[in-house]
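One chain of protein is taken out of this complex; the other chains stay put.
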Amino acid sequence: MMPTLNDYLLLSAVLFTIGTAGVFVRRNLITILLSIEIMLNAVNLTFVAFGRSFGTADGQIIVFFVMTVAAAEAAVGLAIVIALFRHRESLNPDSFTSLKW
Amino acid sequence: MNLAPFIAIVPMCCVAATAIAAMIAESFREPGERMPIGPLGVIGLVGAGVASIALWNGHATSFGVVAADNFGLFVTWILIVVGLLSLAFSAPGVEREQLPQGEYYALMLFAIAGMMLMATATDLLVIFLALEVLSLAVYVLTGIRRDSPTAIEAAFKYFLLGAFSSAFFLYGIAFTYGVTGSTHLDRIGRVLAAQGGTPPPMQLLAAGLLLVGFAFKVSAVPFHMWTPDAYEGAPPAVTGFMSTGVKAAAFAAFVRVFLAAFEPLRADWSVVLWVLAVATMIVGTVVGLAQSNVKRMLAYSSIAHGGYLLVALVSANDIGKGAVLFYLLAYAVTNLGAFGVIAMLDTGNRPNDQVRDYAGLWNEQPALAALMTIFLLSLGGFPPMAGFIAKWYVFSAAIKAGYYWLAIVGVLTSVISVFFYLRLVVMMYMTAADTPARFPAVPRIAGAALVASAVIVFYLGVLPTRVLDWAAASISTIF
Amino acid sequence: MTFPILSSLVLLPILGAAVLLFMKEDEHETSLVRNIALVVSVLVFAETLLLWSRFNPASPDFQFIERYEWIPAFGISYFVGVDGISLLLLVLTGFLTPLALLGSWESVHKKTKAFCIVVLLLESAMMGVFVSLDLFLFYVFWDAMLIPMYFLIGIWGYDRRVYAAVKFLLYTLSGSVLMLLAILTLAHLHYVATGAYSFDLLRLYTLQIPGPLQFWGFLAFALAFAIKVPLFPFHTWLPDAHVEAPTAGSVILAGVLLKMGTYGLVRFAFPLFPAAAVAFAPYLGILAVIGIIYGALVAMMQPDMKKLVAYSSVSHLGFVVLGIAAMNTQGVQGAVYQMLNHGISTGGLFLIVGMLSDRRHTRLISEFGGLKKVMPHLVAVFLIVTLSSIGLPGLNGFVGEFLILLGAFRWSPQMAAFAATGVILSATYMLWMFQRVNYGPVGQKNALLTDLSPREWVVLVPIVAMAVLMGVLPNLFLRPIEPSVERLVNQVRQGAQTPVQARGPVPFPAPGVPAPIVDSVSSSPVSSGPYRLNKERIPERGARMARRDDREYREYLREEQRRQPGWPARKALLDQPIQATSLPRGLR
Amino acid sequence: MTLFFLFGAIAVVASLLVITQHNPMYSVLLLILSFGALSGLYVLLDAPFVAVIQIIVYAGAIMVLFLFVVMLLNAPKEDTEAARLRLVAPGAAQMGAILAVVLIGELWWALTRTGGQSGAFPAGAVTSVAAIGRSLFGDYAFSFEVTSILILVAMVGAVVLARREGKRSDGT
Partner (left out) sequence: MLLLIPLLPFVGFLVNAGLGRRISKGAAGAVACGAIIASFAVSVASVWQLIALSPLSRAIVQKVFEWFTSGDFSVAFTLRLDPLSALMILVVTGIGSLIHIYSTAYMHEETDAEYARYFSYLNLFAAFMLVLVLGSNFLVMFVGWEGVGLCSYLLIGFWYVKKAASDAGKKAFIVNRIGDFGFVLGVLLIIVRFGSVDFQEIARTVSTVGPETAGFGTLSLITLLLFVGATGKSAQIPLFVWLPDAMEGPTPVSALIHAATMVTAGVYMIGRNAVLFGHAPQTLTIVAIIGVATALMAGTIGLVQNDIKRVLAYSTVSQLGYMFLAMGVGAYTAGIFHLFTHAFFKALLFLGSGAVIHALSGEQDLRHMGGLKKELPITYWTFLVGAVAITGVPGLAGFFSKDEILFRTYAGGHTVLWVVGLLTSLLTAVYMFRLVFLAFHGERAQSAPHDADAAHPAPGHAAPVDVAPGHGAPTHAAGHHLHDAPPAMAVALIVLAIGSAFAGYLGLPHVLGGSNRLEQFLEPSFRVYPTEIAELRNIPVPPFQEEDDAAREALELGLMGVSSVVAIGGIGIAMFLFLKNRRAADAIASRFEGLHRLLLHKYYVDELYDAAIINPIRIVAEEGLWKGVDVRVIDGSVNGVAAVVARGSQLLRRIQTGSVRGYAVSVFLGVVTILGYYLWK
């Protein structure tokens, strides 16, 4: 028996959810960024699965773009992390709360 | 060579080209040399403006994913105005803080190009890419004062939440693709319209997730939390830029996606938007009351204004669509003007962005105080200023659609918002300064830009007919 | 094309302000600034007089109409005109503004230029409110007026000026925003009925508005105006604003701004929603009567002169509202007349209090005493203005009050009787204040006060002259008012009698459903739809009703004695079409 | 089917481990594992091109960037300051976890009720790189150009933010 589209979608949903959860349960900026990467990857899986079900190349091409975006985001995100770390020697997001209320 | 397929992207190409030119210029700049990089951007923006005037009523499309229809062009104009004013207000700050000029302007211009693309794109994928272009540029601009911990913190918060929400947005695109087999808005619209009865859950998932993405960008409650922090941390000129440009682009895409492609599902999303609009208006105004930082206060104000725009969007009739455009323009000019004044008062070592700092401004800088008052009153929706016509337009839309409660919440929250705008007026005019003059002189160009904003604010408030007609003509082409 | 006199009334002060804007502000130019502002305001006044002289008092219609398309897509036009009701309010505005400027001649030391600009802008907005015949235009002026007033109180006021200014602005604004929604609803109704938006007052008059919408629309309008008037219990912004405002602010606030509320009731709330208005009139009347008595009693105990006068305004404006609620010729005419009177007498009182407070820097009654000894002229004027305020026959206050009482009596004798106690109470608080301030031995602090300066004479003489003139020759002023008032009264009665067809829930088309479109305004009414245009304007019948013969009156009185007037419950209005039988007796 | 479950299980477990690690270094490495599993899934989905670039770009480039940063910052282990900062966002983790559970419930519910699309994949997938390339530089040419701008922006931004010597850098 071959896995159906739905199987892939459910798998990607699980991965996506793990990614979102990661944003909350970890207090490390790097891990949070990684969680977002997990989310994007989950979406990629969805795209590819859908593309496969439509029988076109669109899904795969979109994944290509998403990867680019992920790379760009990662670059900027890591640059911000570096800049942050310079100021406060910490990667805990909760230590950056000078802006509030 | 036939250039016809490319004409729709000419405006954003102009802007992007000047952005690249700015980078190149920067690389040739000797350290310490003053180089007019800002004016370079002006050339690009003016070029974009000319191009979009030429494109008016042309219904040009490029690559099947960019449509220079009147709607997109109207937003493009708004963005050009935003860009010009932002450039003018940025100059003093960039000089004073010795920010990397080339990068600053390049990023700003890239962001504008991204915004233009977002406003004219007719494909979800392109919208997503444009969103990322402008977001990344704005994240960086937010944190461009690297030596300021708050700026970096603001950039970080904005970035993190932005990335988080764009993941949802992307997931929404994925489901849309899965449901319709395409990311193209026309196609999506056709597919959705073709099916009757209750929409399958995946469609609702798609709509909901896309909604989240847009709601984040327009900082609707409860997706607004980043706004005050990012606005407070960013340099004032950037804050002005992102509070207007990003919102304009995001709303343009929002309107395009939801009022065109997802129109068949309106019964489902309008309820959600209704709630979002009410929550946004209330939270924006009520929390704005308690703020002591002017930028933060205006951040909440811009959240609230997002709420009014959502009202127009919920109403979803012809008036509402026109109202979105007019409101965006009025809001953009007014809000940028207000942030321009804040930028003018920034002295580098002292940001002067606390409400308290405005005490006695009238005595020190009467013209700035008067301009600020004009902008604040316009934000508060007083006639004869742009904000009034804009609000009136929005509430007409709500009344026409029968959303009385939305309109009532809208007018009452705008009364509350007047209170915090007035706090600043009270400070400027009716409170004596603790310490004597400490405001820098206003550079000529920035001053001229402020005056120009004020003139536009009055023009839109007193003689809005032409612009209203344009707005009406804009929406007639796509819906 | 004839000279656009109304537009020039609105624009002239703005031009003056613009000229002032470009003047330098130093010691040397300050007096020039003042003089320019004064000249401009006097010119405006002269223009209002010119307007009056050209006005045809026999016609009930709007005159000097100017109309330009403004936002045609929404049926918004720059549409101005005056009838008898607004004419004299314009004159009043023109009359009081120079006096207010002169009255603050010396007390405003700081930022004179800005002060003059603000006053001129205020004048322009006030003129605009009174001439607008387009609801949108009206609302623009209505809201725009708040800002200069806000600055006037907030910058040049006394100690708690900021609180007072903000309270004034927010309170008034919160009432008027709901009116904005009602205006939009009206325009939309017009769209539904005719296929085109319109904010044109005269067109909207002819709309047939279904019951529930009348109800809410009237409430929205009435709330906005009641706050402005201010009607009890919406009055608490007034004492604060008055006490803290500078003299010019108080004069204009009391003299003109409050009239906008009552003017709005007459011009908009009643004729636009006649059935609801008639149904609500008793409640308005009760609030007005409560205001009369309450304002007077509270005024009596005030230790601060300005506060006293402020509360007295609540009382006086209660009379005006009562007259309007009565909705008969005498009531409304008296109300309009009383608006003018109140402008004169209360304006005068504030000017005088301002002069005293300029001299002593206090407004506490207990700080004064025996002024008659040291400043007999001021006290003489004070006396005349006081008497005018308490309605002594021969001075202006009496005529208005009497007509209002007469109108109210014809409508509801009980209310008139309660209102008439105001006659006693006003004498009580005014004379008590007058006595404490002016009589008795002179205290040390007051012994060296100087009497009226020539400038102050110039300020006060016109007030006194008007008080006497309006008391002796009221017909001069009543004549132009009357035709318009008759028209209004008939319009309201007629409107209230026409049964409203739509019933049940708000029959709004669901969003998105195209509205039924009626071909055009001029076509005959379409009977099928719930909305139709009432084409017949004021038939003979209404005019006949205005005059009631003796027999009818006797019956009316007899019945009145038998039973208390029963007013239709709110519910009845919502559930049923409004029938003539459910109207208060006085208006049937 | 077996392979699907194998790869799926690896991806899920690795991702779960990513978000439960205290040491970011382990997280990065586990994520690479997860991505490898995903790559396998792509192969199962007849998308070899994606599978390859998944390994090359994601695991090879992006994750290496992460590793670089982790090492560069020599970041302390997480939660050293947690005791002090726990009050900053009380319950955020718990709340997030609960919401995540709700979210997966919702997604699950929605996806299992999807009508006709739950069936098996049709035959005839596009697997050829040439076809993808044609499409990418044909229909998607504009998007492709946009990504170039995107990367340019990211580059500039990263440089601006992470550049060591600021003109007035005093924070470092």
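Each chain gets a letter, A, B, C and D, in the order it is written, and its residues are counted from 1.
Simple rule for what comes next: a residue touches a chain if its C-beta (ideal position, glycine included) is under 8 Å from a C-beta of that chain, and two chains touch if they have at least 3 such contacts.
This is a predicted model, so every value here is computed, not measured.
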{"item": "Partner chains on view for the chain not depicted", "value": "A, B, C, D"}
{"item": "Option from C:Ser77, C:Asn341, C:Ser357 or C:Asn438 whose C-beta touches the chain left out", "value": "C:Asn438"}
{"item": "Contact with the hidden chain (one of C:Leu406, C:Leu452 or C:Val492)", "value": "C:Leu406"}
{"item": "Listed residues C:Ser86, C:Thr262 or C:Asn328, member touching the removed chain", "value": "C:Asn328"}
{"item": "Absent-chain contact - pick from D:Leu103, D:Ala131 or D:Val159", "value": "D:Leu103"}
{"item": "Touch criterion as defined above, residue of B:Tyr139, B:Phe168, B:Tyr421 or B:Phe439 at the omitted chain", "value": "B:Phe168"}
{"item": "Touch residues of chain C, complete complex, unshown partner", "value": "167, 170-171, 233, 235-237, 294, 297-298, 300-302, 328-330, 333-334, 370, 372-373, 376, 380, 387, 392-394, 398-399, 402-403, 405-406, 409-410, 413, 416-417, 420-421, 423-424, 427-428, 431-432, 435, 438-442, 473-475, 478-479, 482, 485-486, 546-547, 550, 553-554, 557"}
{"item": "In chain D, positions touching the absent partner", "value": "88-89, 92-93, 95-96, 99-100, 102-103, 106-107, 109-110"}
{"item": "Chain A, residues in touch with the chain not shown (by the definition above)", "value": "20, 23-24, 27, 93-94, 96-101"}
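Convention: only the chains that are shown with their structure count from here on.
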{"item": "Separation of chain B from chain D, taking each centre as the mean of its C-alpha atoms, in whole Å", "value": "30"}
{"item": "Between chain C and chain D, centroid-to-centroid distance (C-alpha), Å", "value": "68"}
{"item": "Of all residues in chain D, the ones touching two or more other chains", "value": "107, 111, 114, 117, 140, 143, 147, 150, 153-154, 157, 159-161, 171"}
{"item": "Residues of chain C touching at least two other chains", "value": "none"}
{"item": "In the complex with chain A, residue positions of chain B that touch it", "value": "125, 128-129, 132, 136, 139-140, 143, 146, 149-150, 152-157, 159-160, 163-164, 166-167, 170-171, 173-175, 177-178, 181-183, 228-229, 232-233, 290-291"}
{"item": "Touching residues on chain A, where the partner in the complex is chain B", "value": "9, 16, 19-20, 23, 29, 32-33, 36, 39-40, 42-43, 46-47, 50, 53-54, 56, 58-59, 62, 65-66, 69, 72-73, 76-77, 80-81, 83-84, 87-88, 93, 96, 98-101"}
{"item": "Chain D-facing residues of chain B, complex", "value": "9, 16, 20, 23, 62-66, 98-100, 103, 106-107, 110, 113-114, 117, 123, 125-126, 129-130, 132-133, 136-137, 139-140, 143-144, 146-149, 152, 155, 178, 200-202, 204-205"}
